[in-house]
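Now for chain A:
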Amino acid sequence: MYFESFQQLVFMGGHGVYVWSSVYISLVVLGGLILKPLCQKKQMFKNIQVQIDLQKANDKALNRGQDNASHS
Partner candidate 1 sequence: MAVKNILKVENLAFVRNDLVQFEPISFVLSLGESLHLEGANGSGKTTFFQLLIGMLQPSAGKLYFRDQLFKDCRFEYLSDILFIGHQAGVKSALSVEENLRWMSPDNTTPKQITLALKAVELAHYANIPCHNLSAGQHRRVALARLMTSNASLWYLDEPFAALDKQGVDFIESCMQNHLEKGGSIVFSSHQDLAKMAARRYKLTPFQEQS
Partner candidate 2 sequence: MKLNVQWTWFHRLGSPRWFYQKTQRWLPWLSLVMLTLMVTGLVWGLAFAPPDAKQGNSFRIIYLHVPASIVALAGYYFMAIAGAIGLIWRIKLSYMLMRSAAPIGAALTFIALVTGAIWGKPTWGAYWVWDARITSMLILLFLYLGVMALRNTYSNNEVADKAAAILSLVGMVNVPIIYKSVDWWQTLHQSATIKLTGAPSMHPDMFMPLVVMILGFYSFYAVSLFLFTRAEILRRECRTSWVKQLVTHNLVEK
Partner candidate 3 sequence: MSNFISGGFKAYLYRDLLLSVRDKTDLVKPLIFFLLIAALVPLAIAPEAQRLAKLAPGLIWMLAVLATMLSIERLFSDDLNDGSLEQMLLSPNLLIMPVLGKVTAHWLVIGLPLTLLSPVIGIWFSLPSVAVIPMMLSLVLGTAVLSLIGAVGAALTLPRQGGVLLALLVMPLYMPVLIFGSATIQSAVDGLNWIGPLAMLAAFLAIAIALCPLAITAGLRLAKNG
């Protein structure tokens, strides 16, 4: 380890604030690039599930309609 103590690692001879701020910003943006598609995927799954339920609902309604027609 180039630096003797953890405290020196953070301070980095006066330049620590610049280095760690750029590291922080980069990690935030990189994290965003991973999390955004994952939430999009979760969102898409929910939408499609809603669509499927909707379709199933009106299919059922359709069949019930045909049953009444055939009975009466």
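For anyone wondering why these and not others, all candidates are chains of the complex that A comes from, given by their letters.
What to note about this one:
The rule is short, and it goes like this: a contact is a pair of C-beta atoms (placed from the backbone, for glycine too) under 8 Å apart; a residue touches a chain by one contact, two chains touch by 3 or more; residues count from 1.
For clarity, every value in this text was computed on a predicted model and none was experimentally measured.
Every candidate listed (1, 2 or 3) is part of this complex; the one in touch with chain A, counting any copy, is 2. By the touch rule above, chain A contacts candidate 2 in their complex via residues 1-3, 9, 12-16, 18-19, 21-23, 25-26, 29-30, 32-34, 36-38, 40-41, 44-45, 47-49, 51-52.
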